[in-house]
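A single protein chain has been omitted from the complex, and every remaining protein chain is retained in its original position.
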Amino acid sequence: MARVVVDVMLKPEILDPQGQAVNRALPRLGFDGVVDVRQGKRFEVELEGPADEAALARVREMAERLLANTVIEEYRVRVEA
Amino acid sequence: MPARIGVVTFPGTQDDADALRAVRVAGAEPVSLWHRDADLHGVDAIVLPGGFSYGDYLRCGAIARFSPVMESVIAAAHEGMPVLGICNGFQVLCESHLLPGALIRNDGMLFVNRDVRLTVEAADTAWTGGYKAGQEIVIPIKNGEGKFTADERTLDELEATGRVVARYLDNPNGSARAIAGVANAAGNVVGLMPHPEHAIDELTGPYPGPATDGLPFFTSVLQRLIDSELVNA
């Protein structure tokens, strides 16, 4: 068993209303010094077998086709130790 | 002098105009309250209306909960002032820990706007005195994150202490035990996912009806205020 994490974030150039709303709220709660907040999604994919190159390629395909909308989002695939 | 009922507007609140109208139709004086203003302007009861406060971007109600007005609402609620949270307002009350549980994404994953049948289970709260326990009513829901959830112990406790205010007859969103609304232990704070303010008028209420089943939520609190002489003459 291996766990692969896929982080999906809006591409940096795409407006992130969620992150902005949180960013605007933070100073009101007394958290100063924050320049920007971006909100994303994290998927934890549990695999039957090891997280070898072939498995990671499959997870990347998952991310490409389903987990992320690559028109506006980018994703990162990593193995959780 | 009629009772004054406040309706809070957060940035992103949508149903404040509807709640103000419902208060007026019920016979009370509607008072607009602004999220940044901690002054409750002498109101006798408060409605937190539906909408998408702060875009509902982080979690529904999560940011609104920290607004100045909520500090006063929370304090007043602890002292017994009737507070009704509708939809997003219910979510704010849960985030504020005035009510137990949380509202999460619907089972169907989609926003659902539908007239639903409910049974009023608790007719002894500040907002439901005008109903009979077990009465069946029709009120619209409109939410994407309206599935009530809480741990089993909390649910058991809510049931045992008569704090389940309303239950869906055809659970539209997968809510735990089909719960549509709950109350705090004192019965002055009620959270409700369906929208009684959208069912107060033959012209705009549910079709084919009944169209005005929501109005007693607002007349009930008025009666309660009169009964308990909370209204200063």
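Of note:
Labels for the chains are A and B, by order of writing; each one numbers its residues from 1.
Keep in mind that, in the parts below, a contact is a pair of C-beta atoms (placed from the backbone, for glycine too) under 8 Å apart; a residue touches a chain by one contact, two chains touch by 3 or more.
Convention: contacts and distances are computed from a predicted model.
Its UniProt record calls the unshown chain "Phosphoribosylformylglycinamidine synthase subunit PurL", which is the correct pick from "Transport permease protein", "Formate dehydrogenase (Quinone-dependent) iron-sulfur subunit", "Cell division topological specificity factor" or "Phosphoribosylformylglycinamidine synthase subunit PurL". Of the chains displayed, those contacted by the omitted chain across the entire assembly are A, B. When the missing chain is restored to the complex, the residue among B:Asp44, B:Glu121 or B:Glu197 that touches it is B:Glu197.
Of the candidate positions B:Ala17, B:Ala102 or B:Ala123, contact with the hidden chain is made by B:Ala17. Residue A:Lys11 is the one among A:Lys11, A:Lys41, A:Arg58 or A:Arg78 that touches the chain not shown. Although one chain is not shown, part of chain A still touches it, namely residues 10-17, 20-21, 24, 69, 71-72. Even with one chain removed from view, chain B keeps its contact list with that chain: residues 11-15, 17-18, 21, 36, 51-52, 54-57, 110-114, 140, 142, 195, 197-198, 201, 203-204, 207-208.
Everything that follows uses one rule, which is that only the chains that are shown with their structure count from here on.
The distance from the centre of chain A to the centre of chain B, each centre being the mean of the chain's C-alpha atoms, comes to 35 Å.
Interface residues of chain A facing chain B in the complex, by the touch rule stated above, are 17-18, 21-22, 25, 28-29, 39. Considering their complex, residues 54-55, 57-58, 63, 66 of chain B touch chain A.
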